[in-house]
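Apart from one protein chain that is not included, each protein chain of the complex appears where it belongs.
Let's look at chain A:
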C-alpha cells in the first residue's frame, strides 16, 4: 500500500509541476497577479508530493519490502540500517528520485524565501524550474519507476553493491546532488532573466546565494567521493580522472567561474551577458553529467545503443533544455546594455582572467572526457584518455589561476595598481620561499613539480591571509581598531578569504600525495616486521569472523616508532556472500599531517601463512579533504552575508525615498 501511495504522489507531483511550469509563466506575460501566485503553492505542493514519494520508497527499504523490485535488487534483510536507507539512492531509480526531490526542494525554497524577488521574476524562475521538474518526473515515471512490484515476492534481496556499503559513500550522493541539481537554480534565474529581458546587479545578488549553496554542496560531495576512493580502493589514490568523476568536476569548475563572474555583475554591472551564458552552461554540464552516468554510454557507445531508452530520454532533455536556453540567449543577449567600464589591470580584469582559465579548464576536461566516445561513435578508432593527458593539460591552466588568485583580491575595482598589489604581497612571497626551502630540506630535493606545488599552495594560503590582514590593518593599526574592522568586514569577504586559503591547503595535500608517497609491498607472515618512513609495523595475526552481512578477515598490526608503541591497526578484507564480492578496508592512522596506510592483501598460495601486505606513507594527504572542508565552510560563511537576505543594494536605499516595494 505504501509504495502505491508513493507512486501516486509522484504522479501528482508531475501534474503540479505541469501547472507550475505553465500558469505562472502566462501570468507573468499578461501581468496577471493571480496566475503568477499559483507558482508558490504549486512549488511547495510539488516538493511535498515528491517528499512523500521519497519517504514511501525509504519506508519500503527500511522494512525490507521485497515485493518492490527496486528493494529486491538493491537491499538485503541482513544489511545494517544505515545502508538500507542509503540503498534508496544507491541505485538508478532511487537516485533519480533524489534528483527530483532536490530539484523541487530548491524550487520550494525560492517559493518560500524569495520574498524580495520581483513578482514576475519569481513566477518565471519557478516556472522554468518546474519545466525541468516535469521532464525528470516524466523520465522517472516512464523509464525508471522505483515502485514497480514483483510477484511472487522473493524471500530476500540481492544486496547492495558492497563497495557502496560505506559511510563515506552513503552521504556522497545527497551532497553531490545538492550541488549538481542546485545549479538548476542559476539556470532558471538566467532563463527567467532572459525572458524578462533584464539583468542588473540586483539579479546577480539573487542568483549568487543559490549558486554558492550549490557550489558548497558540490565541493563537499566531490570531496566525500574522493575520500571514499582514497580509503576504500586499497592504495590511496584519490582522483582518477575517470569520466564519472569528471562528470561532477565539470559543473564544479563552471560553477566556480560563475560564482566569480556574478560578483562582477553585482558590483560593477558588467559581464552580464557572459554570466548568463555561464549559468546556462553550468547546468548544461550537470545535465551532461547525468546523461553520461545514467545512460550507460561510458561502458561503451555500443552498450548504450543496445538499451537506449533512458539515455535517449536524457539526451533529448539535454538538447531541448540547452538549445532552448541558448536560442533565447541568442535572441535576447545582444540587447543587453553594457555596464561599467574598467581597465585590464583591475579587479574586474582579474575576474575575467579567472573566468578565462576556469572555462578553458572546463573545456579541457569536457574534451578529454567525451573525445573517446566521440571517436568511437563516428568509428574513427579507439583512444584512451587517462590521467597523463589531464595532468599535461589541466595543471598548466591551474598554475596561472592559483598564482593570480592571491593577487586579484588586492586589486581595486575599475583600475588598479599591479605593482602596488604585488608589493603588498611581499610577505606572502617570503613565506612561500621559506615553505619551498623547507620542502627541499625535508625531502632532500624531490621533483620540480612538487616544489612548484608547494610554492602555489603557500602562495594561495598566505596570499589569502595577507589580503585579510591588509583589510583589517592588522599590526598597522591598534588591535581594537583591527578587531572592529574584522567584525565589520562583510561575511562574503570572510568567505572568500576562507575559501581561497582552503584551496591552498588542498593543493598542499595534492602535491604531497603526488610527490612524496612511499610504498612497501611484500609478503608478511604473523610475527614479521616491516619498516616504512621511520615507522615499524609488526604483523601480529589474522582473525576470521562473520559480521552482519559479510565475513571479515581482520589483520592486527602493531605500529611503533623507535621502539615506542604508537597504535594497533586493523586492516580488513570483507567477503559479501550474497553479491559474491569482496572489499578491502585499509587501516589508516593519521596525525593530520600524514597518513600511515596499511592494506591486508590475499593470502599467499602454498599454505605458508604469508599475506601480501601493502604499507603506504602518504604525507600531507589529509589536507586535501581538510582543504575541501575549509572551502565549503568559506562558501557557507559567504552565504550568511546579510546582503543576500536583505537583497536590496545598500546604495539604492540611501539614494531613494523609502518605498513600500523593494527596489528592483
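By our rule, contacts are C-beta pairs under 8 Å (C-beta built on N, C-alpha and C of every residue); 3 or more make two chains touch, one makes a residue touch a chain; residues count from 1.
Here, contacts and distances are computed from a predicted model.
Per its UniProt entry, the chain excluded from the display bears the name "Cytochrome c-type biogenesis protein", taken from "Protein lplB", "Cytochrome c-type biogenesis protein", "Cobalt transporter subunit CbtA" or "ATP synthase subunit a".
Only one of A:29, A:109 or A:375 touches the chain withheld from this view, namely A:375.
Check A:20, A:46, A:75 or A:91 against the missing chain and you find that the one touching it is A:91. From the options A:172, A:553 or A:618, the residue with contact to the unseen chain in the full assembly is A:172.
Only one of A:363, A:377 or A:486 touches the chain withheld from this view, namely A:363.
In the full complex, the hidden chain is touched by chain A at residues 74, 90-92, 95, 160-161, 163-164, 169, 172-173, 176, 180, 222, 225-226, 228-229, 232-235, 237, 240, 242-245, 247-248, 270, 289, 293-294, 296, 298-299, 303, 338, 341-344, 348-349, 352-353, 356, 359-360, 363-364, 367-368, 371, 375, 380-389, 392-393, 397, 412-415, 521-523, 581-584, 601-602, 612.
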